[in-house]
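All protein chains but one are shown in place.
By written order: A and B. Residues from 1 in each chain.
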Amino acid sequence: MNQWAFVAAAYALALLATATVIVLSWRAMREAEGQAEDRPRP
Amino acid sequence: MHRFANPARFLKIARPLTGWLFWPGLSLILAGCFCGLFVTPADYLQGETVRILYIHVPAAWLGMAGWSGIAVAALMQLVWRHPLASIAGRALAAPGALFTAICLATGSIWGRPTWGTWWEWDGRMTSMLVLLFLYLGYIALANASARQGQGGVSAVTAIFGLVGAINIPIINRSVVWWNSLHQGPSITLRGSSIDGSLLWPLGLTFLGFSLLFGAIVLMRMRTLLARNKIEARMQRLARG
């Protein structure tokens, strides 16, 4: 069995999952903070 | 402790701190992964798969640290009624669940070539899976019992967070109390049975993932606080 395949799978999975959560958290934060800073529409 | 109860004061620190945690965290993770993949030697027995350790161990630590944080936040919410505690508890759940899942997945990927199995119901693996389910339960409960205009978690959710903390010492001791397939602790207060030449990138990824975890929690806290503000304004407008 190729050991590197397991290593690559583990790293890819972990880094992809982490990146996804970061991007989602970041986008949610930007959106919410943007709306919160907006002047209330008359 | 109540000095940071004021969201405005908290945000004044949290805004710059998010970046200060994120960028060094990301750099350390990338450096640690590079060194762990290409610089350190292979293990005498496991071969190359030992490299999975550099993400598995930080993920396990953060999965457990996340719930410890939820328990502390729950205590502060229930006892001192600290207004930011319930927000912090809710913000901790998603990254905690993420790293618990990463820990389980990488452990499984390591277990196949090392043990010869993807999954076994031994004490360590079972208690870690229980932790993932606790996170999912906490998230579901927090979403179901969230009240309008309150970004944090309800008292019931906080109690659930406190009760679930009993699993943390069980995970930690599972390999000592029970005969388990998972090996015993390599790094203890008395020293490390991982050779130094294999160990050092773990320090980089450990610190890196911890900083990144902090950045994610801050982002999610800021999101919840901003949503609170929007909600409050909507209510003002509706009344006005």
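Just so it is clear, contacts are C-beta pairs under 8 Å (C-beta built on N, C-alpha and C of every residue); 3 or more make two chains touch, one makes a residue touch a chain.
Methods note: contacts and distances are computed from a predicted model.
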Choices "ABC-2 family transporter protein", "sn-glycerol-3-phosphate transport system permease protein UgpA", "Carbon-monoxide dehydrogenase small subunit" or "Cytochrome c-type biogenesis protein CcmE" - which one is the UniProt name of the chain not shown: "Cytochrome c-type biogenesis protein CcmE"
Missing chain: touched chains present in the view: B
Selected residue (touches chain absent from view) among B:L11, B:C33, B:L53 or B:A101: B:L53
Residue touching the undisplayed chain, where the options are B:I55, B:L198 or B:M221: B:L198
Contacts of chain B with the absent chain, listed as residue ranges: 40-46, 50, 53, 75, 78-81, 113-117, 120-123, 162-163, 166, 169-170, 173, 177-181, 183-186, 190-195, 197-199
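The rule is short, and it goes like this: only the chains that are shown with their structure count from here on.
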Distance between chain centroids, defined by C-alpha means - chain A, chain B (Å): 15
Of all residues in chain A, those that touch chain B in their complex: 1, 3-4, 6-7, 9-11, 13-15, 17-18, 21-22, 25-26, 28-29, 32-33, 35-36, 40
Footprint of chain A on chain B - complex, ascending: 33, 37, 47-49, 51-52, 55-56, 59, 94-95, 98, 101-102, 105-106, 109-110, 112-113, 212, 215-216, 219-220, 222-223, 226-227, 229-230, 233, 237
